[in-house]
Each structure stands twice: as structure tokens, then as C-alpha cells.
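Only a single protein chain was left out; the remaining protein chains are all shown in position.
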Amino acid sequence: METLVGIVAAATALIGAIAAVTHRNAVVGVLFLVLNLVSLAVFYVLLSAPFIAALQVILYAGAIMVLFLFIIMLLDLRREEERESGLLQKVLSVIGGGVFFLLLWGAATGGAAPAAAELPEHFGSVESIAVALFTTYLIPFETISVLLLVAMVGAVLLTRKGGR
Amino acid sequence: MSLVWMLTLSTALFTVGVLGVLLRRNAIVILMAVEIMLNAANLALIAFSRHLGSADGQILAFFVMTVAAAEAAVGLAIVLAIFRLRKSVNVDSLNRMKW
Amino acid sequence: MITVLRFLWLIPLAPFAGAAIAGFSGRWIGRRGVGIIACGSVALSFVLSVVGVAALSGDLASLDALPGLAINLEARRVTLEVAEWISVGGPDGLVVSWSLMLDPLSAVLILVITGVGFLIHLYSVGYMAEEDRGYARYFAFLNLFTGMMLLLVLGASLPVLFVGWEGVGLCSYLLIGFYYTETWCADAGRKAFIVNRIGDAGFLLGALTLWLASGSLDLEPILDGVAASGPLREVALAGSLLLFTGAVGKSAQIPLSVWLPDAMAGPTPVSALIHAATMVTAGVYLVVRMGAVFVAAPLALAVVAGIGAATALYAATIACAQTDIKKVLAYSTISQLGYMFLGVGVGAFAAAIFHLITHAFFKAVLFLGAGSVIHALHGEQDMGRMGGLRDRMLITWVCMLAGGLALAGIVPFAGFWSKDAILWGALSGGHTFLWILGLAGAGLTAFYVFRLLFMIFHGKPRDEDLVRNAHESPYIMSGPLLVLGVLSLIGGIVGLPAIIYGGDWLGRWLDPVLAHAPAAAHEGVHSAGAEIGAMVLSLVIAGAGFMVALMAYVLRHVWAERLPRKLEPLSGWARAKYYVDEFYQRAILGPYLQLCHIFRQFDERAVDGLVNAVWRTADGVGHFARYLQTGFVRNYALFLLIGAALILYLVLP
Partner (left out) sequence: MSPANVWTGSPPIDWAALFPTMVLVVGALALLLASTLRRLPMRLHGVAALAFLVLAVVASAAGWSHPRSAFDGLVVVDHFGILASAAAYLACALTVLMSLDYLDREPEIPPEYYSLLLISTAGMGLMVTSNSLVGIFLGLELLSIPLYVMAGLVRSRERSLEASMKYFLLGAFSTGFLVYGIAFLYGGSGSFSLEQLVLALDRADGQQARWLLLGLGLVLVGLAFKVGAAPFHCWVPDVYEGSPVTVASFMATGTKAAAFAALLRVMFHGFGANALAEWREALGVLAVLTMVLGNFLALGQSNLKRLIAYSSIAHAGYLLIGVVTFSTAGAESVLFYLFSYIFMTAGAFSVVALIAGTGEGGEEVGARLSDLAGLGRRRPLLAAALCLFMLSLAGIPPTGGFVAKFYLFRSAVEADLMGLAVIGLLNSVLGAFYYMKVVVTVTMRDSEGTTPVPAASPTLAYACVVFSIVGTLILGLYPRVLTRLSTQPLF
């Protein structure tokens, strides 16, 4: 059962990703990206990371993608301007991407991975993540808050009307 | 699903993201492609986390998600600002500075 | 008295301070103040130098008690560590200090630099009087240059020497472009810089080589260490040739000679000080200073001698075909520097330094005289338009004549003794071919220098309007001229050879430094008769050059203009005489001048072209490579991906 779900999720994740970057209509692209994100969330559940899976759906697919969609709708960018150019770029990109993938894939999966470790109790639970966030990773957690704040300020500065 | 399969999927997704950046001209789509790359990294992190039995990977995945959100906010703001000025988000038209 | 050596650092510091004051407060102290500060600081430095050299010649043994001073009695070398500069690698690591070294060699040079430098500063006060803007800047740069030059010759380690080396190059460069703001001038400056950078690369690589072999950048351990067999001796050839590359660049020898004629764009006193008397001789100084390393690699010495002799002849040839007064002197400088390298190369180190000193005198007087002429003619530099200036500018004429006679090597002027010492070094060392080259160059030298003098001062003015209002320069200019003229006459005294009952004072003074020099005089031919014979021969050749110039540029006018009028009835004969002259002009002098022109073209097109080609290639590659930078984000991302693939390929097993 788990394998079946995994295969389906892998397929939809890959299809979603490919369609998201290839579809001419950006709105459709975003929707495919959401498909990809949700499929990945399924994996996270399978990999004992329910909290991250939930965040993936709520925060990523739910909030960030809506932001994308909102901007695309706002700017009315459903269709990309047609202007084919740079055959060399395309050919080199595909070749480069292929070589890169082979190097990456070969190195990532080339040999037998060491045996998986036993999972501790409550692995991946909200509680255990929260504990780590508020103890060991307190500093990065606080940093993240500053990061989000500065991103917000920056977005306002770039988009608000008028000068000083 | 074994770790190897997860990593295969992850590398494939990462490459799809990279190619999206290289081949598309719409700045928003490029940003989406970057999101796919980050998600590929997250998948690898969580797969490793499961494999190693350590929660650290999940924590970093959480941070990556937040960073992605911050980047998306700033990136979309830049897109918006450029659109106001040029009525286009085609990155190929961003070519005033070169050489 | 001896303790004065502890204040060695004041010698370069005085001009630096002068530069700072003139440069930064020129607006407040006024033109007069700037002049006083600039000349005063160099004068102070000169006085200190004299005192320092006097101390050096005293009893050094009593110095041992002074802290901070290291003394090498054998080499008569005093090293003063002023402050630590760069130190790395803990207590056992490398330490480079701001340390100065006074020995007989640097003693001679600081006297020349500050002495001639002071005179030229003084002259500049008059020469630049009409310059409204940049007066203070000019003197600041000139003072800065003097300080850098002193640092160069006093530096006790290669990095300190390099500071001076680069510093003088920079000042030269800034002064070349002083008031000529046209494009070609900036190009000239750039060319000078490129050529010098090629030399600098050689210098740096040479220093690196010596450092790797000796573990030290100080001169003392390198010079002392190279005598013994060891790693230093093994790299002596590479190290010395690389250092020589630097010297070739700085001293404008073949094939890096192209920048010096262009450098004449600067004000004339600058040409006199920097591009004749001091900076360009830094290459000679470097080779003599590092002489021990060169001696350890005989092949390197041979290369130095060959390039020196070739340059001496080649540049003399080109000088014959120039009509720009400063260009003649520029090529002459290149040629004379060639003689110095010839001297060094054949092992006659002392003779080379001797020539360096006398050259500083007579070339300075020639340049300053030329400046005086140019000044009188409101900037005209074309000799083809001058003539008949002798009566209008008597002092200048006398002084330039003294300098010219010295340059031509006419006895008893200073240049005769020093050039002859070099030629004798070549002959007695068994380098007969080089000696013949040098002798031929001497003939050409006499020709072009008298050509120069005749065209400027003798005959009838070719451009009446230009010459009519010419007048002698003010005393502040003619004073230094007179002093230098006298020095051109008697400067040879310091090195009169024993053969004519001179003391060879300079040779003996330099002995402690040049102990390693090959004893050239003891090999090959050596007899009093041969030495006298060689002197007479070179005098005869110089005389021949003088005669040719006289016939070509003075008598021709006499014959062509006076004779026909006086002997009116015999006009046919007179015309025939005229034809003789024409024949002479066409058959002998004409082809010869053609040859000179070909050389000159070669210099301007081929050698210059090579330098330009190097520059253009680099520039072209740069321009081509620029197109990688397309401005498209996607292309950039592609480069990034290719780079990532490259790194993965390199990193993965």
C-alpha cells in the first residue's frame, strides 16, 4: 500500500514539477506546482515528518502559492510574451542540465546506502520539532523571524507608492 | 520506498527546477522553478532525516520553507516594481546592462 | 660625527616632507613658499648626504656600540633598521623592515641624486615660473620623486627597493603627463607604464626566485650568500636575468626602449632629472647592486653586455635622424645607458658607475640647456627651425658646448674618461667585438651631438621670426647650467685612471662593494701603451664624428652661401663646388641618414608595434571576452550551471 502511494505521489510530483515549469499559462503552472507540493507532502507523511507535511500544505501550497497566483492575476500575466530566442541557450541548457543530472544522480545514489537507523519515539511529531526549535535551534529560529520581518519591510519598500 | 528512490526523485526535481530557471523567461515562473529546487532539497533533507533517525533535517526543512517564503515575498515585490515601470516581467527585456 | 649615520632616514624623509608640504599646503604658502620648500628640502637632503658620506669614509669600527646599526666593515656597509614593516610567520618567520643601507655605492648615488636634483629643482623654479596652475603640484611630484629615488638606492631589502622602484616610475608617469593634456600624451604615459610593468614582472619574479633560494629578502644575505655554493648560486642565472628584465624596462634598453622617447612629453627639467640623470639609471644601479648575483652567472653578464652594446649603437643611430631636440637627447640617453650596461656586462662595474655619474652631469646640462632654448623659443623643439642662437644665448651655448664635448668624449671633459674606462674594460676583458661596437657608437655620438649644437647655435637662423626675440634665461636657470657645465668639464677627476697619473679615486672608493667583480683588467690585453692607444683611437673616432657634422651642418652653409657671392666671376666654379657638396650630401651623408631613418622607423613601427601588439592583444581578448557578459539572466544561470557541473566533476571521485 505504502509503495503504491509512494509511486503515485512520485509520479504526480514529477509531472507537477515538469508541467509547472513548462506550461505556457502561468496560472496553470502555479496549480501544477501546488500539485507537486501536495505530492511532496504525501512523501513527508510517509517519511515520518507529519509536521513538515502539514506545513507544506498549509504554508507552502496554501499561502505562498496563493501569493504567486495573486500576483499573476494582478499583473494579468497568464500568457508569456511570445519571443523565441536563443537556440544555443536551449541546447546548452538541456545538455548542461543532463550532464549535471547524471553527475548528481550518480553521486547521490551510486552505491549502497548504509542501513536506516531505528526511529526514536515521537519522531517528527509537533512536540519534538518544537522542542528542538526552542532549544537547540533557538538562534536560527529567532533569525528566521528577523528574516521574515526584513522581507516584509523590503517588499513594502519596493512596492509602495511615492518616495520617502 | 527506499532512500535511493527518494534521492532519485529529489535529483530529478532539482534538475527540473534548474532547467526551468534556464529556459523560461517569465520572472515569476523562474521563481517557481527556484521553489521546486528548494523543495527538492527539502525532500532530500527529510529523506535523510528519516534515514538517519535525526530530527535535524526536518528542522532545516522548516527553515528552508520560511526562507522560501521570504524570498518569494521579496521576489514578487521586485517583479511588481519592474512591472510598474516596464509593463513586462520578461527577464530577457532586462538587458540594459551588459559587457 | 659618526653618529650622524643614525639619522640616515632623514635623507629620503626630507624630500618626502617637502612633497607633503608643497602638495597639501601649496595654496597657503604661495609660489615662493613652494619653491623654497622644494629646493630647501632637497638641499637639506644633499647636506645630510654629504655628512653621511663623510661619516662613512671615517672610522666605522667605532660605530659598533650604536644600537639599530649593523656594520659590515669589510664591505664598508652600514645598515640602519628604521622600523619594522612586514613580518610574517612568528619569531622565525620572514621580517621585512624599513631599513636603509649606506655603502660606497649608494653613497655615490645619493650624492648625485641630491646634488643634481637640487640644481634641477633650482632651475625648475625659473622654468616653471610661467606655469600658473599646478606649480605646487609640479614641485610636490618632483620632491616625491627625489625621495623615492633615494629610497631606491638606500633600500636595504628588495621590497624597500621595490617601493622606490615603483615610486619613481609613478612620479615619472605623473610628470610625463604634467601639462600636456592631449590624447597622445596620455597614450605615451600608458605605454611607459605598460613597458615598465613588463619589467616589473621580471623584477618581482627575480626577487621571488632569490627569496625562495635564500629565504630572505634583505640584500645583505643574498649578496653574501651567493658567493658560497648553495641553492642561491643555482638560481643565480634565472634570478639575475629576471632582475635584468626589470632593469631593461627601467633603463629603456632593447627591446623595452620605446617608452623613453615618448616620455619627453613632460616638462624639460623632468626629462633632465628623471629621464636622464637619475631614474633611468636605476636599472644600472640595480645590476651593479646585485652584481654578486650576476657575477655568479657569467651568461647573465654576457647578456647584459650584449644588450648594452647593441642598444648603445642602435640608439645612437636613431639619434642621428631626429630633428626634435629632446628626442635626440632621449635617444642619446638610451645609448649612454647602453654604454653603462656594456660596462657592467664586461665586469667594469666601477667604470659603469663612473659613467653614470658623469652622464648625470653632462646629460643634465644638455637637457637643461635644451630647456633653456625651448624656453627662449616659447616651446619650439624642432631644430630644423633654429640656428644662430649662439650670440643671443651665450651662457646656454657655453654650457651646452661643455656638455656636448663631454658626451662626445672629447678630452679632457668628464665623459671622455668614463666612456673610455668602459671601452677599455671591454677591450682588456677580451670583448673585442663589443669594444668595436662601442667605438662605432662613440663616433655616432660625436656626430649627433655636434649636429645638435650646430643646428641650434650656429649658422643662420632658419626661422627668423622664431629666433628674433630669443634671449638668455634668468639667472636661476643659467646658474645651475653653469655649475653643471663646470662639472661636465672637471667631473672626470673622480675617476682619472692611474695611467695618466690620476688617482682612480672612485674605483678605490667602490672597491669594498665591488670585491666580487671579475678582475677584468688582469685578463686579456693589458699594457700602458694599449690603454693610451685605445684612448687616442676613440678620440680620433670622436673627432671624425665631429668633422662629419661640421662639414654637413656648418661648412655647407659657408660654401653654399658665402663663396658664390665673394667669387662672383667664378660662379661656375662656385657652383661646381656646390655640386661637390651636393655629391657629398647625396652619396655619403644621404644614404647614411636614410639608414638612420630606417632604424628610426624600425624603432617606431616594429618595436613600438610589438609593445602595442601586446597591449592590443590583451585589450582584444578583454573586448572579446566581454561578450560572454550578455546581460541575460538566463545565460548567467547557464554559466552557473556549467560551473556547478565543472565543480562536481572536479570534486567527485
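Of note:
Each chain carries a letter (A, B and C) given by its place in the written order, and its residues are counted from 1.
FYI, a residue touches a chain if its C-beta (ideal position, glycine included) is under 8 Å from a C-beta of that chain, and two chains touch if they have at least 3 such contacts.
Only a predicted model underlies this, so the values are computations on that prediction, with no experimental measurement involved.
Hidden from this view is one chain, which touches subunit A at 104, 107-108, 110-114, 120, 122, 127-128, 131-132, 135-140, 143-144, 146-147, 150-151, 153-155, 157-158, 163-164. Summarising the interface, subunit B meets the missing chain with residues 14, 17-18, 21, 27, 30-31, 34, 37-38, 40-42, 44-45, 48-49, 51-52, 54, 56-57, 59-60, 63-64, 67, 70-71, 74-75, 77-79, 81-82, 84-86, 91, 94-99. Residues touching the missing chain, restricted to subunit C, are 83-90, 94, 133, 137, 159, 162-163, 166-167, 170, 173-174, 177, 180-181, 183, 185-186, 189-190, 193-194, 197-198, 200-201, 204-205, 208, 212, 615, 618-619, 621-623, 625-626, 628-629, 631, 633, 635-637, 639-640, 642-644, 646-648, 650-653 (touch as defined at the top).
To be clear about the criterion, only the chains that are shown with their structure count from here on.
One inter-chain figure worth recording: subunit A and subunit B are separated by 6 Å, centre to centre, where each centre is the mean of the chain's CA atoms. In this assembly, the C-alpha centroid of subunit B lies 64 Å from the C-alpha centroid of subunit C.
Listed for subunit C are residues 632, 634, 638, 641, each touching two or more other chains. Each of residues 89, 93, 96-97, 100, 104 in subunit A touches at least two other chains.
Per the touch definition, subunit A reaches subunit C in the complex via residues 86, 89, 92-93, 96-97, 99-100, 103-104, 106-107.
Within the complex formed with subunit A, the residues of subunit B that make contact are 1-20, 22-26, 28-29, 31-33, 35-36, 39, 42-44, 46-47, 49-56, 58-59, 61-63, 65-74, 76-81, 83, 88-90, 92. On subunit A, the positions that touch subunit B within their shared complex are 2-3, 6, 10, 13-14, 17-18, 20-22, 26, 29-30, 33, 36-37, 40, 43-44, 46-49, 51-52, 55-56, 59-60, 63-64, 67-68, 71-72, 74-75, 77, 80-81, 83, 85, 89-90, 93-94, 96-97, 100-101, 104-105, 108-109, 113, 116-120, 123-124, 128-129, 132-133, 137, 140, 144, 147-148, 150-152, 154-156, 158-159.
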